[in-house]
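All protein chains but one are shown at their positions in the complex.
Take a look at subunit A:
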């Protein structure tokens, strides 16, 4: 089975571009130009150079020996937490700022939930000297104050999204409205593999450097490019898409996606979209979506603001529907414990998003010969307050 986006932007039954006419010229411009721009040798050279010298790539592929011993399998960590700004998000924002410049755009907007994508966007805008506005839910601004200030220090304007539930989905709505009102000089840097075509595929390609490096590094260390499992957490799904991308068509590699179950999937306080969602349309694409019977979008919950999204990228909906991906969900409590476990076994405090991926190891039946790669998508510095509040360490 080939996992590939078609001409209209669909992965099987999911994807597409469900946008009002006001956004059509912008999205069309992007759709018609992104492949030519990003495959241009000059673009590639500048992108690769920045990933190397500015982001610090390639990130290490680290054999976690004590974690391996604990679970009885050979476990490698892809250290996206060591990227500049502390997470994989910057791979995409570097790509999109270079694209925006080549499209002649003078201003950048972005949405952010926990603030990581907002920080990564503010960072590249500072780097390029471009005006930056980040929309963030009013509720998230209060929850993630340090990241709000990081963005401001970097020179970005942070605008509160005060509509709806005042979280990530509303910040996304506000960014789209801003784009409608400023259609010619502004580029919208979406932070995940969501939104109308071509965003999901474009963001996945910028993030695909993760699995390209895994293949090379694993070959050096193990003599094979193919692990038995690649494990990643999924909110919108950009780090998972990046970690899976170069393995989509390698069927012997199991792609393990881990969603946030919040307080539990039966409590009404969860963000596990594949368990609780059904096909629907939000933010420009058809995907699995948490919604009421009437088609109203349901507000998700997770202790991790980065996984707190009511949908998933269309490619993940497709991986789920076709069975190419294996989906687990992990509660707040399980994720927090896994975060502490990694801290104690390996001296690495993970972002709570990434901790969800580690918690899934408890649900997998691993064998001693198994080669496992976990995408450690971000570091836990931003989550210290949440760890402290949780307190069980």
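As a convention for this text, contacts are C-beta pairs under 8 Å (C-beta built on N, C-alpha and C of every residue); 3 or more make two chains touch, one makes a residue touch a chain; residues count from 1.
We adopt the following convention: contacts and distances are computed from a predicted model.
UniProt lists the omitted chain of the complex under the protein name "Tryptophan synthase alpha chain" (options: "Lipid/polyisoprenoid-binding YceI-like domain-containing protein", "Electron transfer flavoprotein small subunit", "5-oxoprolinase subunit PxpB" or "Tryptophan synthase alpha chain"). The missing chain, though absent from the display, is touched by one residue of A:235, A:262 or A:280; that residue is A:280. Interface note for the absent chain: among A:13, A:163 or A:216, the touching residue is A:163. The hidden chain makes contact, of the residues A:177, A:221 or A:269, with A:177. Touch with the chain omitted from the figure is made, among A:220, A:252 or A:294, by A:294.
Not every partner is drawn; the one left out touches subunit A at residues 8, 16-22, 24-25, 163-164, 169-170, 173, 176-177, 180-184, 279-284, 289, 291, 293-297.
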